[in-house]
Structure formats: structure tokens, C-alpha cells
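Excluded from the complex is one protein chain; the other protein chains are retained at their positions.
The block that comes next holds chain A.
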């Protein structure tokens, strides 16, 4: 697909997905977190429901700015993100879900300390691109979108895309002494 076929989020809102259910979040070492998720049909009813469930679960989880399908036990290439109001966020696209997303451009790598709902007792220093271009499909319409973002939203997108590929932040830590016992719980 040529790049010009992709657009931003446009008029898409999460309400288009309908109300979702809050699902339990699984923790490592659950095997679903270590397997690459399957590509999905973004127009499929099941995908739409999954995206709605991810957004519903993300909304009720304190401090959660992103949630990927493997984290609710589903090995699929779908995730939800919302970094609205985060102090490190610069560009913010609001609440959205993407299917089959991939990174097409990643620059300006910066280290930051990450925690994950699925790894509740550890944090780690991970280098991520702070300028990012991501392409994926919107659940429901299946419309292809190209998001250009930066800062914290870029970090969140990379973290969720990793989840869809079966990778945790633990797979990307900067070194042997870059993992820490998590001390503060939200």
C-alpha cells in the first residue's frame, strides 16, 4: 500500500466500536505474552469487540496509557493507546486502537524507565525512538492510517507494538543492571 493511501485518525472515535467489556489482564510468565500475535481482519466483528474491550479495560486501569491484545490473553495484533494528560506527552492522538500496526520510521532514540501492567513487580530502562511513524488499520472501518508522533506517545506505541510481536520491555532493557524492583504502585 502506498504511503499516500494512509491518513490520520480523521473523524474516527472509539465510540464507533461500541461499549467494551473489562477483561482481566494477564501477567508474565503467561505464554500468550511471549508469542507473536496473529494479524487480524480489522473489519471483523470479533476484532471490533476486542478493540472495544481493550479500550474499556485500559480506561478502568489506573495509570494505564496502553494495552495490547496479548495482555488480555488474546494473541492478536490489536492494541489501544491513550496518553492524554501524561506530563511527558507532546503529540497526543487521544484514545485510539490500531490493528496490524507497524513502525515505518523511528528516530531520535532516548532511554526511559518503563513499567508494564503485565510485569507488575519490575521496571526497566529501555531505549525507544522519540520520533515515530506508525501505520496500521482502524478497527471497524479498516481504514489505513499513518500516525506521526513523538515523545511519550511514541514510546507507548512502540511498547504496544512489541506486545503484539510477543516482546516485553524485559526483552529490550539496556543492560544487565537496567532492571529494577518496582517500588511504587499506582
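The criterion applied here is as follows: a contact is a pair of C-beta atoms (placed from the backbone, for glycine too) under 8 Å apart; a residue touches a chain by one contact, two chains touch by 3 or more; residues count from 1.
Everything below uses one rule, namely that contacts and distances are computed from a predicted model.
K.L.:
What is the protein name, per UniProt, of the chain that does not appear here: "4Fe-4S ferredoxin", "ACT domain-containing protein", "NifU-like domain protein" or "Quinol oxidase subunit 3"?
P.N.:
Hidden chain, UniProt protein name: "ACT domain-containing protein".
K.L.:
In the whole complex, not just what's shown, which of A:32, A:65, A:134 or A:147 touches the removed chain?
P.N.:
Once the missing chain is taken into account, the touching residue is A:65.
K.L.:
Across the whole complex, list the residues on chain A that are touched by the chain not included here.
P.N.:
Where chain A meets the chain not shown: residues 63-66, 86, 88, 112-117, 123, 152, 155-156, 159-160, 169, 176-177, 180-184, 186.
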